[in-house]
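Left out: one protein chain. Kept in place: all the others.
Showing chain A:
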Amino acid sequence: MSSREAILAAVKKSQPELLPLPQQDYVSTVPGDVQRFSDTLESIGGKSYLLNQEEGVLEVIAKLFPDAKRVVSVDTSITVHYLHEYESIVHHSLQDVDVAIIKAQFGVAENGAVWVTEEELKIRVMPFICEHLVAIVDAKEIVPNMHEAYNRIGLAEYGFGVFIAGPSKTADIEQSLVLGAHGPKSMTVLIR
């Protein structure tokens, strides 16, 4: 008998009689609160920036990261920083990226996270390998909590998807919080 068969047989023999799966539905009537999203994000070490009508993303990036040498994005609207060769590029070569700009599908007010998938990222390692991460999210795309987040995701197809909540961090040395463990040292969410 293969291990597969042996494990399945042993599990089947040991598992108790079928118990019901709770089928709770979480549908809230209130939309996600942008202020709450921003506050939570700041409390976990992230930054939020409310774009106003006149301000373009490119101007804000230039203002926030005046010294950045390599800024990249695979979002066509980020013209000057658009990474044309994203399909052929060796992903490791992104290690000197100062700022990566990504487009997020939505944000979650209760924990300050944004949801992105491979479809927007194109390159999976992009939001992890950069020094600073900027995510753009629409103000009307903020959901209140994680239940609503999964209601939105539904059974969508993706190869990879991730909730990102703030910069990479660690507190492994005597519980002192340090931003920028392996990934970005800062995360800014531009809300438009």
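Just so it is clear, a residue touches a chain if its C-beta (ideal position, glycine included) is under 8 Å from a C-beta of that chain, and two chains touch if they have at least 3 such contacts; residues count from 1.
The criterion applied here is as follows: contacts and distances are computed from a predicted model.
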Complex member absent from the view - protein name from UniProt, among "Lactate utilization protein B", "Decaprenylphospho-beta-D-ribofuranose 2-oxidase", "Iron-sulfur cluster-binding protein" or "Acetolactate synthase small subunit": "Lactate utilization protein B"
Which residue of A:Leu58, A:Ile89 or A:Met146 touches the chain not shown here: A:Met146
Contact footprint on chain A, counting only the chain that is left out: 2-4, 6-8, 10-22, 24, 26, 40, 44, 91-92, 95, 108, 110-113, 124-125, 128-129, 145-147, 149-151, 153, 155, 158-176, 178, 180-184
